[in-house]
Each structure stands twice: as structure tokens, then as C-alpha cells.
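Here's the structure, in C-alpha cells; my notes come after.
Only one protein chain is missing; all other protein chains are in place.
Letters A, B and C mark the chains in the order given here, with residues in each chain numbered from 1 onward.
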């Protein structure tokens, strides 16, 4: 598999296996996905010793399954009958609901793997991250306290710090599963997986210790880049 | 009520009524909400004759209730005990879940009222909107067909066209209620309310006719502005 | 359509239209559905003047759509590939999720239409209903207060008084949509539709007045029969 796999390549691969025509070039152009989130096995370096190797391997397999599901759904959506779409039961509805479920699963996992496992994890007080969290949560410690509360409150889901483009501020979010309770127009900057699959192998039901462990190795450089982007997004949204 | 009501003013008003200290200035600075979505009764001009006046009035009242709920939740979140947060049942969890529910309700309603009811509704083929929808859906008609399918598939919720910042493309989304099935990192550009409260008074269970009616009066100027913003957001996210 | 339409008849009708073999006799035997809930147009007499005729007609149409959906899903489930079932996305999963959604929709609507619209509504203090509600809620008034609270708390869903077979007591339940937040092993005895489609035509967003109106005409005879059944169910469950 080459380094630059586009979504359309994958979609067309599946379309082919389903006996469908390939996507048109115009759609193809647009469909390039950031391969960071697509080719999971190449992307994530997880040197952390706070998770076992078996846990990490299984987790990357799960990610691959979500990506396979997206591409499968995407290919089916091209061919689905839209004329029978309805809210009680229709193939279109089922595909759309699961499209969002698997998109979130794949992208949140990508963001998660990218922002953990930094063995030299360090945040400095003059970073934009520090200043923004302090601005919107009062103090950095308050952000931390709130984020831990969010992680402990999720039911097989995610704790997120997001930039809310409407409020023009950061907030923590409690996601259940992959797609319940997500605020619209939010850009995630800190992402923590709190599905049981992320901690049960190594921590059993001691979720709190897992949360602390992951927070000790947050990759603040990666987060700083996201915060800088969020700042620029904010300027456009306010403009 | 003055023209420029900030979220912090409202929050502090509620905090006061609960006997709490006002928010600190630093938090206050950041908390300014786009008043377009807050002061509902001043903002929305809905000349459409495809909805009855009673429907419109009731709908604006609902929006006001969501806004009141946000501010109430926001004030309670400042004082809630984070130490007891857990996923089975905790005040913190309940507030966070409902914070997202009401934030989405308020902002989606704001976006909805802003992008409907244009009596001279017109989209031109040289608009960015037209080109982007054509690029990502194949043709403008395909977007339309897909958007209608999404609207008919929602269970008391929303049909959205959003710019997905991870996929770098537009997609339609089927939301149930206010916060189920929302993809992360998406900027909404076309918003249609398909809760039953939006159409039952005037169309009973003929949801399809309601959907067509609203789509005939979409405000493409408002949408064009959003698409232009989305294009600029995309450049930053890709950068 | 004859008086005694079995589920299997309907299922086989759909199977036939899909080119499938009819169900085997042994399955057929078991599949008889209480036709009270299936043949909607024959069953429900709604003399109430607290709902408009247009509202009633539209509501019965919705019920018919749910029933059509069940039968459609049921037929598809017979033929679906179980070997590919998975939690990310599979036809099997989508069908099962929507099976429950539509089963609840159909049966709750049936129970609802059966227990409202009694113009001579009356509950006596020596009824089993009165005694049971008093036993488990303290007083009849407390039940009423709690039931109203439940109705006002639902998000496009249902307020139910159910006999909880595990707790061996009655409780009120707040259902969102058709299948969120339902306690297992519960027999519904009082059922109130609080989807917006049930009241928006006649009451707009004045949900409270609608709830009071329906409660004034509860059919306590129908409810008494259910409570008697619940009592007998309880004896078996405890045995």
C-alpha cells in the first residue's frame, strides 16, 4: 500500500468488489482524505509503557475495522436508493447514521493516538495551549479537573477538549459511544479514548488510574499545533 | 434588553439569582456569544408565507427556552462538584450531556432561521456554493436529492449540509433530536429543522411538502457566506 | 381485509412481493399478533373533542406507517445475512435496531389510543388501579404529579406508568423517541404520547395543556384491566 492512499482509491476498490463503476474523476479529486487517519498501521508510534503491547495492537486493529467500515459505507452510499429514504427504516438512514458513527470512531482514534504516549510530555506556561486553557477554564488546574470529570462521566466513549466555533471558547465534552452528545462546529484539540477497550486489559475497572496515566504523557507539542489552528479558525469564524 | 447581550451577562444574571459570585473578567472576556443566536426575538425576520404566524411565534419561543436552558446549565456547571463525577449518575454528567443538547438546539435554530424564508431565493451557477456542492455530490441535483433523503430520514431532528474538516468535503448529515449522530469537526452551512414542531402545525404529517417548501426559499446569500468561510477554514485545516 | 389478520399473513405478503418463499407453517403458528394493534383503522374510536379530527387522522396514518415498517423489517430479517453481522455497520444490526424502534412505536400507539378519549373518564377509590398507584407512589395525587413531570421531561417520546416485574412495583418512565430509556421487563399500564406530532397541531408548544387534557379523559376501565393483568403477572414473577 503506497503512502498516499486516497479515499477514492479505497472507495473504488470496494465499488469494484461490489461490481460498481468507479467514481467519476471530479468526485475523486475532492475525496482525498488525510492519510494520517486512514493508514493506521503506518502512522502511530506508541512507545508508552503505560499500555501493554497487546492492548496497543488490539486497539490499532479496531481502528482498522472502523476505517474498513467507513469505506464500505461510503461505497454503499453511492449506490443506495434515496427515493425510499424515511425515518422509520430505510437503507439510506442506516448508512448515514453509521457513516457518522464510523467517521467519528476513525478520526477520534487518529487524534487520540497522535496526542498520547509522549514520554517527555511537557507543557510550558508560555505556550498558547496553557494560555487558552487558563483563559477559558480559569486555571490550567481547573481544565485538568474538568477534563478528568468528563473522562469519568463518559459511557464507553470519549473525553474531548474542543474549540467551540460558535462560543469562541474551549470546552470539555462527554461523548458516549462514537456519536452521542457531540456539539456541532467543534474542533477537537485534546482527545482521550475512554471506551473500555482502551483500558480494561491493563487497568480493569480502574478507569481513573488509566486516565491519569494517559494525561501524564499527553503530547503537548501536537496539542499546541491544534490550538494554533483553532486560533486561526476562530478568527475566520468571527470575521 | 440591550442589543449586545453577552453570554456572561446572562450567566452572571443567573449566578446572581442562585447567590453565586459573578464570573471573573478573564472568563467573561472570552464568553461573548454571537448575539444573533442569543437574542432570538430581535434577530429573525421570517416573511415566509409557507409557515403560519402561530408556528413561527411558537418556534421562536422554543428557541428562547433553549437559550434559557444553556445559560442555566452554564451557571450550574460553574458550581458543580467535579469530584463525584461518574458515568452511572452524577450531576456533572447530566449537566454536560444537556449542555451539548441545548447548545446544538440554540445554534442550529439560529442557523436555520437565518437560512430560510428568502422570498427571492436564488442560487447562481457561478456561486461558490454551487461549485462546491457540485464538486462533492457530483451535481447540484444530487445534493438536493441527498439532502431531501436526509431530511426525511431524521427522527425529530435536523438535516444538515456540513463542511467536514477532516474529509475536506461537504456531506449531508441526519441528526436525531439535538445531539445524536453529529460528526465531529463539521461546520454547518445549510440547516433544516425537521423536528415535528417545525412542520406539524402547518403540514401535519406531510413532512415532504414542508421540506420542499423550505428548500424553495433557502437564503443562498447567507449560505454563500458560510461556504466562503468553510473554504477558508479548510485551508487552515489542511495547512 | 378480514378481522383476523395474522402477522405471518402480512409478512408473507411482503415476502411474496420480494420474491421470497412463504414462512414455514411452524413459524406461522407462533406469529399471530394481537390484531388490535395491527389493523389500526378498525380499532380506535376517538370521540374526544380535545384533539382535532385532522390531528387524529394524521396520527392513525403514522401508526399505519409504523406497522408497515415492522412487517417490512420482519420480512427482511428472515432473509438477512447473519454471517456478516457486526457492531460498526451491518444490515442485520440496522434491521434489529429498527425492529425495536417500530415495534415500540406500534404497540405504544395502540395502548395510547386505547387508554385515552374516554368522555366519561372516572376512577374510583376502590379500584385496584387506585390502590396500586397509592401503594407505590404514596398517594394518587403523587402519581399524577410524577406522571405529569415524566410527560414534560420526555424529548419527543412517551410517558408511561409501567409495572416493573423485577421491582414488583409501578414506576413512571420517561421515554425519548420510541426506544430510548426503556426499562427491561416492564408492562405498560398507562401510556401517553408526547411526541410533538401528538399535540403540536392543536396545542402548539403548550405541551402542559395537552397533557392535562389527555389525563382528564383517561380510560380507567381499560387501565383497570391492565392493572389486574399486572397483578397476576407479578404473582408469577415472584413465584
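Simple rule for what comes next: contacts are C-beta pairs under 8 Å (C-beta built on N, C-alpha and C of every residue); 3 or more make two chains touch, one makes a residue touch a chain.
Since we're looking at a predicted model, the values are computed, not measured.
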item	value
Touch with the omitted chain, as defined above, among C:61, C:146 or C:206	C:146
In subunit B, positions touching the absent partner	65-66, 69, 72-73, 88-89, 91, 94-95, 98, 101-102, 105
Contact footprint on subunit A, counting only the chain that is left out	54-55, 58, 61-62, 155-156, 176-177, 195-197, 200-201, 204-205
Residues of subunit C (touch criterion as defined above) contacting the omitted chain	7, 24, 26-27, 29-34, 37, 82-83, 85-87, 90, 92-93, 96-97, 99-101, 103-104, 107-108, 134-136, 138, 145-146, 148-150, 152-155, 160, 162, 164-169, 171-174, 179-188, 229, 232-233, 236-237, 239
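The rule we apply is simple: only the chains that are shown with their structure count from here on.
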item	value
Residue-number overlap at the subunit A/subunit B interface, same or different (half cut)	same
Whole-Å gap separating subunit A and subunit C, where each centre is the average of the chain's CA atoms	38
Mean-CA-position distance for subunit C and subunit B (Å)	32
Residues of subunit A whose C-beta touches two or more other chains	101
